[in-house]
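Have a look at this one before I ask anything.
A single protein chain has been omitted; all remaining protein chains appear in their positions.
Up next is chain A:
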């Protein structure tokens, strides 16, 4: 059924003949790799401002490590989802590898990886930039810290949305039974 409506040498046929395991593997790699990219980017944005501001105002260091922890959480989401996704991989006999249901499972894992990876990328960036401004404002006026922290909490919720949708998506990854 899968090859009936498609001409044997069109691009669509070529795409459909890529192994679903390729897509799954790329999805898992993106989920962890791009999440860690976002977390690292956020941490250096916050960290450089925090170090400089702490010279004149050493009291800010312990409180402002929360910003770094929020960025780190983003990387942890990526690791958790990558582990969940890799448990969804199953062996399928070669006769069924290009069935619609196999392809669906492969695409589901790919999509889940992309969702989580890019949501965590932008979440890490967001939390990093806010964390940098938070450190600088706290150094000038310590009453501002808690209010800016609320903004950061909303920012880190973005990564959580990505993880939730990614996990729901990965539940779609049902391979055909033998």
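Note that contacts are C-beta pairs under 8 Å (C-beta built on N, C-alpha and C of every residue); 3 or more make two chains touch, one makes a residue touch a chain; residues count from 1.
The definition used in the following text is that contacts and distances are computed from a predicted model.
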Omitted chain, identified by the protein name its UniProt record gives, among "Palmitoyltransferase", "V-type proton ATPase subunit", "Myotubularin-related protein 12" or "COP9 signalosome complex subunit 3": "V-type proton ATPase subunit"
Among A:30, A:125 or A:163, residue touching the chain not depicted: A:125
Touching the absent chain when the full complex is considered, from A:25, A:39, A:73 or A:136: A:136
Omitted-chain contact residue, chosen from A:51, A:69, A:83 or A:100: A:51
Interface with the unshown chain - residue positions in chain A: 41, 44-45, 48-53, 55-57, 125, 129, 132-133, 135-136, 139-140
